[in-house]
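The complex appears here without one of its protein chains, the remainder shown in place.
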Amino acid sequence: MATQTPIAISKGDTALSRRLFFDAVQDWLTTVDHKKIGIMYIVYALLFLVVGGFEALLIRIQLAIPNNTFVSPQAFNRLFTMHGTTMVFFVGMPILFGFGNYLIPLMIGARDMAFPRLNSFSFWISAFGGVLLYFSYLGGDGLYGAGSAPDVGWFAYAPLTARIFSPGHSTDYWTLALLLSGVGSIGTALNIVATIICMRCPGMRLNRMPLLPWLYLVTSVMVFVAVSPLTAAQIMLMLDRYVGSHFFDTQAGGSAVLWMHFFWIFGHPEVYILVLPAFAFANEIIPVFSRKAIFGYPAMVAASVGIGFISLSVWAHHMFTVGLGPYGNTFFAFATMIIAVPTGIKIFNWLATLWGGKIQFTVPMMFAVAFLFQFLIAGLTGIMLSIVPFDWQLGNSYFVVAHFHYVLVGAILYMIFSAFYFWYPKMTGRMLNVALGKWHFWLFLIGFHLTFDFMHIPGILGMPRRIYTYEADRGWGTLNMIVSIGAIFQAVATLIFVYNLVSSYFKGEVAGADPWDAWTLEWSTTSPPPGYNFAITPTVESRRPLWDLKHPEDPDSNYEE
Amino acid sequence: MNESVVIHQPTTGEWKLPSRGVVGMACLIVAEAAIFIIFVVAYVFYIGKSIAGPKPHDVLELPIVSTICLLSSSITVHFAVSALHHGKRSLCSIWLALTVLLGGIFLAGTAQEWYQLIYHDGLTIQTNLFGTTFYSLVGLHASHVIVGLLMLSLALLFSLRGQMTVKHTERLEVLSLYWHFVDAVWVVVFLVVYVFGR
Partner (left out) sequence: MFACQISLSVASAVQSVSGQGSTSIFAPHGTPAQSIFGLSMLVLGIVTAIFLVVAGLLTYALLRYRARPTGADATQEPPQIYGSNQIELSWTVIPVLIVVILFLATTRVIFSTEKAQRPTAALDVTVIGHQFWWEYRYPKLGIVAANELHIPISDPNHPTPTYLTMTSADTDHSFWVPVLAGKMDLIPNKINTMWVDPQASGLYLGQCAQYCGTQHAKMLLRVYADTPAQFALWVASQQKPAVTGFSNSDAAAGEAVFQHNACISCHTVAGTVATGRFGPDLTHVGSRDTIASGAVPNTPANIRTFVDDPAHFKPGALMPPMHLNDHDLDLVTAYLTSLK
């Protein structure tokens, strides 16, 4: 959206204001501008974040005390399935594609993505997938019984999803909504790869490209290799359910484990697809607020590519209890442990970037610092889970739920919050309110740690996941209550954040082109940028073109290679 | 644009990046290849595991003619691109027409094979694991052939109407990449289903 001065409309001019409104709606519905599409992805994801969070609140209320009857078992099973499916496919993926869409062309000095119409198509088909998934609540018995919403878990294990065990359409909603979302994901990933490879501005060799586009490049290649197996498995599932095929039909000799393999060949790279963009944000934000270049750029690139590559070979660490045999278990244990090495390298590089710097604790930096500690912990509990016999105890328990929420919320969502505070000024021309930002940060921090630190313990005490209630004499009650209280803090903090986003748009301090004194190309345009991004395509000679301009006596190009 | 910083320095040397269409099609091919690999894995995994019903060596015959036709169509589409590149539009039309014809013969061969299997050998997707994996894998490939033939027919139409010129060479080349991919998948399917799996 170009900088607009509000047009004064006289009172009698409702026809004009209606027409302007209609024009604006039409503009957004038909746009192929990567910035607008990026914003639509982000707003869409935020809406589903609130919805998915609400589902989590209902789950936590049900689990706060043993033998609770807040929701029925059937409704609970639908809630946790929808919560997981929503958060992964309709919050995580869209928000990351949204930021990627917005930032990548700006960071590489391009005017738009490689295929603007494909960009728009990918957004709308993903959006439709989300609507279809939520339409399921209205099907079947209707809203009170949570309708026909999927209740097979977000990984929909066979043969629970076969027609005989899941009559009705809950599985079908899951499958179709995700098939659509998958098409959108592949389209956007294709766009990102083509844009990065083919549309960099002159002088921007791949080893001068900022780390954010690098990580999105790796992520997008992973999307091709990971989302397709899910698409294939879902086609097989639909064939089983409607055409009578036997892919996962154990009565006909089919294999339930085959579904697990196919799903996790998607599912594990998927979580790296979600986390690599979070790393991308950290790679841009931490240097700016340490006032130093990122430490070890080549190693960061190599580590990211390494993570992407290795993540394709670890999938069966979700299946250690399935009976792969000692050799299978050993192989996947090794692959999973090895991925800790490039991941650790990234953490050390961030630490080294901070070291010797001049650290400014702005709101985006506060979230990035919390990310560093929390991602460290999440990685370490991940290593614990890679120890196969330990996983025989911890797997499928609340320890795993705590671990992956530590990654998804503690690392990824935190960096998403950080990215919001950092790039909101660029997107809207206004700064987000700092006081509200600090309230958001501290409330969310308290809530996050109450919930997810304590959640590890019921897992250690034997509490499996996906249970709508639990026995009173297991000793899990108090811990579950604490976990549930933390959820309330997080909910309040999120609402403060949403309020900040809306109110700062109208009342926020005017930002200017470069409020953070940063170094990548997006900060060389106005805030928000004009539709065409750059009037003259820039030429770059180092990784930090704006640093070179601001420090002509000591440009980066003296030190690179 | 008063607040923005203008970065403008003379370009040193030529700045040439790969073509968007080719990179885009390569990405699509990688994604589609991953889908096919999963169906091939399912096929291989279930070899010999059908509890009852017809087995591959009972009912499958090598589809030699169809295969020759399909693989030759890769050659003809290559010549079509080459002809367009040299501005020979009517020659391009001829090669495109041949490609569509050869692809059509392949599809007809598949249809005939399936008719035989369903009505004379009693093998459907529901019959057993072999039926399930055979029809889904070969059918997935056939659906990609159909999409390719539709696109090639469109190209042929544009070519016949004189609307396709030298400027469109790269687009036709991108389409031909898709067609080569479809043929390459057939090589794999042929080897797995009709040679290795029988």
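Letters are used for the chains, namely A and B, taken in the order the chains are written, and counting of residues starts over at 1 for each.
Everything that follows uses one rule, which is that a contact is a pair of C-beta atoms (placed from the backbone, for glycine too) under 8 Å apart; a residue touches a chain by one contact, two chains touch by 3 or more.
Everything numeric here is computed off the predicted structure, so don't read it as measured data.
Trainee: Among the chains included here, which ones are touched by the excluded chain in the whole complex?
Mentor: A
Trainee: Have a look at A:F115, A:W264 or A:Y297 and name the one touching the chain we're not showing.
Mentor: The missing chain is touched by A:Y297.
Trainee: Touch as defined at the start, partner being the missing chain; which of A:F70, A:W124, A:F390 or A:F404 qualifies?
Mentor: Touches the omitted chain: A:F390.
Trainee: With respect to the chain omitted from the figure, which of A:R19, A:R205 or A:H551 is a touching residue?
Mentor: A:H551
Trainee: Check the options A:I61, A:I347 or A:L436 and report the residue that touches the missing chain.
Mentor: Touching the chain that is not displayed is residue A:I347.
Trainee: In the complete assembly, which of A:Q26, A:T321 or A:T478 touches the absent chain?
Mentor: Residue touching the absent chain, from the options given: A:T321.
Trainee: What does the interface between chain A and the hidden chain look like in terms of residue numbers?
Mentor: Residues of chain A in contact with the hidden chain: 72-74, 77, 151, 153, 157, 159-160, 165, 250-251, 253-257, 290-293, 295-299, 321-323, 325-326, 329-330, 333-334, 337-338, 340-341, 344-345, 347-349, 351-352, 354-361, 369, 372-373, 376-377, 380-381, 383-384, 386-397, 460-471, 473-474, 551, 554, 556, 559-560.
Please note the rule applied: only the chains that are shown with their structure count from here on.
Trainee: For chain A and chain B, let me know how many angstrom lie between their CA-based centres, rounded off.
Mentor: Roughly 34 Å, centre to centre.
Trainee: Applying the document's contact rule, which stretches of chain B touch chain A when the two form their complex?
Mentor: Those residues of chain B that touch chain A are 1-12, 15, 17-20, 23-24, 27-28, 30-32, 34-35, 38-39, 42, 45-46, 49-51, 125-126, 128-129, 131-133, 135-136, 140.
Trainee: Across the complex, what residues on chain A touch chain B?
Mentor: Against chain B, chain A makes touches at 114-115, 186, 189-191, 193-194, 197-200, 202-203, 220-221, 223-229, 231-233, 235-236, 239, 243-247, 252-255, 258, 262, 265, 512-514, 521, 524-527, 530, 535-536, 538-541, 545-546, 549.
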